[in-house]
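A single protein chain has been omitted; all remaining protein chains appear in their positions.
Chain nomenclature is as follows: A, B and C, assigned in order of appearance, with residue numbering initiated at 1 for each chain independently.
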Amino acid sequence: MDLDSLYQEIILDHYKNPHHKGLREPFEAEVHHVNPTCGDEVTLRVHLSEGVVQDVSYDALGCSISQAAASVMTDLVIGKPVDEAMRIHGEFLALMQGKGTVEPDEEVLEDGIAFAGVAKFPARVKCALLSWMAWKDATTRSLEASHG
Amino acid sequence: MDLDSLYQEIILDHYKNPHHKGLREPFEAEVHHVNPTCGDEVTLRVHLSEGVVQDVSYDALGCSISQAAASVMTDLVIGKPVDEAMRIHGEFLALMQGKGTVEPDEEVLEDGIAFAGVAKFPARVKCALLSWMAWKDATTRSLEASHG
Amino acid sequence: MSVTLPGLLPELEVIRKDFPILERTLADGRPLVYLDSANTSQKPQVVIDTMVDHLERHNANIARAMHQLGAEATEAYEGARDKVAAFVNAPSRNEVIFTKNATEALNLLARTIELGPGDNVVITEMEHHSNIVPWQLACERSGAELRWFGVTDDGHLDLSNADALVDEHTKVVAFTWVSNMLGTVNPVGDLSARARAVGAVSVIDASQAAPQLPVDVAATGCDFLVFTGHKTVGPTGIGVLWGREDLLNALPPFHGGGEMIETVTMQRSTYARAPHRFEAGTPPIVEAVGLGAALDYLAHIGMDAVHAHEQAITAYALEGLATVPGLSVLGPLDAAQRGGAISFELEGVHPHDVAQVLDSRGVAIRAGHHCAKPAHARFGVQSSSRMSSYLYTTPAEIDALVEALEYTRSYFKLG
Partner (left out) sequence: MSVTLPGLLPELEVIRKDFPILERTLADGRPLVYLDSANTSQKPQVVIDTMVDHLERHNANIARAMHQLGAEATEAYEGARDKVAAFVNAPSRNEVIFTKNATEALNLLARTIELGPGDNVVITEMEHHSNIVPWQLACERSGAELRWFGVTDDGHLDLSNADALVDEHTKVVAFTWVSNMLGTVNPVGDLSARARAVGAVSVIDASQAAPQLPVDVAATGCDFLVFTGHKTVGPTGIGVLWGREDLLNALPPFHGGGEMIETVTMQRSTYARAPHRFEAGTPPIVEAVGLGAALDYLAHIGMDAVHAHEQAITAYALEGLATVPGLSVLGPLDAAQRGGAISFELEGVHPHDVAQVLDSRGVAIRAGHHCAKPAHARFGVQSSSRMSSYLYTTPAEIDALVEALEYTRSYFKLG
């Protein structure tokens, strides 16, 4: 079992020094997601305006993979138009569900490519996706709220 | 499998010509017992007076074993003092639960000895005991009613 | 081994070799003639071997275990869910819930679908007790009314008063696909549509259908469907509830405990979505794995072929039974209109006695009420004898049955 393919340096760096951590204002939606099997948790806020992800702030408890994924996710989506951020989400999801067969695109996923190895550890895929799922949920709610 | 040890002539005779069948008055207690696995049913009345089983009347639906057992049972208990009838019941029960190892006493069980072979067919023991259990239940209730 | 009938499984002798128990001999060295498959089916070697391999090499608890064995066990268990989803043609694997048996699946629904005074639940008079008692209890608890379709003299559902029975207050219409007593195949598509038309949910009890017919939940248009593992060549201890995902996620939890939660505090808990919401505690893991192997086995033979075999054997059995004097079959007399369980009466001999004499000849049938007392009451009988075939049944076994019935008549000195 190739531990190093799971625990890439980039992942451990984000784990030790997570980006954009902490809950901030303003936000249109806040969600709380849990991984019921292991108990990892994330509280996440999204602030959208003019079709752009202005901020994503979060508070999370969990393993290195789930913490690093949250950090990388915020790097990837903050400042992006919502539809582009959704596309990035889709690409990350495909990578995670690919069982190690999908080749990640560094142009799109940046530090996210470090998670390619996680896809080979089925039990950890949920860890990597927790904050992404929370982000998608919060974003959908923000959009719903603004559209009425 | 020795079918003939199960279906003794005596049993088939009682099956075809059951004794004391039909519901009669007077009675102090009436019970309805069911064998839930196969659906055999008996409705049974007991008339006691002065410590003696004056009458046992019944209506029953069921297989040859259960019908014949009801018929033989009434022959054995009607006219007997209650405590003697209970002893006979005990003896019949012991025979049925003996898995074929108990030697029946013809003095006590009369035609009941024909059921010795039934004890070797575990699935049929319940058939042989259905009406006896109903009789015991009805008798207990009659006694309680008269004492209480 | 002479008779061949159109529709029989071509490799029947090969198939029989898959079932180790069929080689057994009983008392007096008699070969087993197993005609009690509607009660429980026998298991092919591959199901047993798959379970053994799981227990000997991959056993671990699922979901919660992060180690390699845990991953293997989880994959095996969740893989079985995929197999069930494919077997019933479910739109989503999340719609497949593993239960203990069909009975638990029906109780799950009867406990969680909201009912109140003024509502009604419609069942039928030919249901198995497991599709009657849960609804009786639910109606007692809630004050809802229990109604039912009657049965015609020829063993079909009496739909003449259907419009009056299923009305705007109906919340549930629950019915068997194939009757375990009468063999009747019910119009499940029509009944489901009728339920939908009044805004009620439909529940199909496919316990007898899933072993014998291709099941396609989408095609039936039903909302829920249940079946039980041990009748589909799988192990005991496992059943299936399929339900439409939106409906499942709208139901409250059934049992509380491990695995069905999202989060728990002493004050309150929140619950996972389907399927996990309804799978509290350690599920029947090796049983699900065994069921997966069983459904693979059936799919490999092909449910159309299984069905054709059943029809051929049933037709042959109906013919054979018709030759026995004093024997009358309960339920439809045309094989095309029925499943493979055939209940009958033999005049002058009580069903237990029939079963006993048959058993002495190695022929295993069921006698009693087959957990369908109301259907028996409908025909004025308290019990019956029932033969039921399956994909391993041969025409020669039907001959053995008929012969044993003749012997029964002579043993009890009937004409």
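By definition in this document, contacts are C-beta pairs under 8 Å (C-beta built on N, C-alpha and C of every residue); 3 or more make two chains touch, one makes a residue touch a chain.
Since the model is a prediction, treat every value here as computed from it, not as a measurement.
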Checking the contacts here: which visible chains does the omitted one touch? A, B, C
Candidates A:38, A:76 or A:109 - the one touching the absent chain: A:38
Which of C:7, C:155, C:183 or C:237 sits in contact with the chain that's absent? C:237
Out of C:74, C:103 or C:120, which is the one that touches the chain we can't see? C:103
What is the set of chain A residues that contact the non-displayed chain in the whole complex? 1, 3, 6-7, 12, 37-41, 61-65, 121, 124, 127
For chain C, enumerate the residues touching the unshown chain of the complex. 20-21, 24, 26-27, 32, 34, 36, 39-40, 42-43, 47-48, 51-52, 55-61, 64-70, 100-104, 106-107, 110, 125, 128-130, 132-134, 136-137, 146, 148, 228, 230, 235-239, 253, 255-261, 263-266, 268-269, 280-287, 352, 355-356, 358-359, 363-368, 370-371, 373-374, 377
By the contact criterion defined above, which parts of chain B meet the unshown chain? Give residue numbers in ascending order. 1, 34, 36-39, 41, 122-123
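The criterion applied here is as follows: only the chains that are shown with their structure count from here on.
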Looking across all chain pairs, point out the one with the most C-beta pairs in contact. B-C
Centre to centre, by mean C-alpha position, how many angstrom separate chain A and chain C? 45
With chain centres defined as C-alpha means, what is the inter-centre distance between chain A and chain B in Å? 75
Roughly how many whole angstrom separate the Cα centroids of chain B and chain C? 37
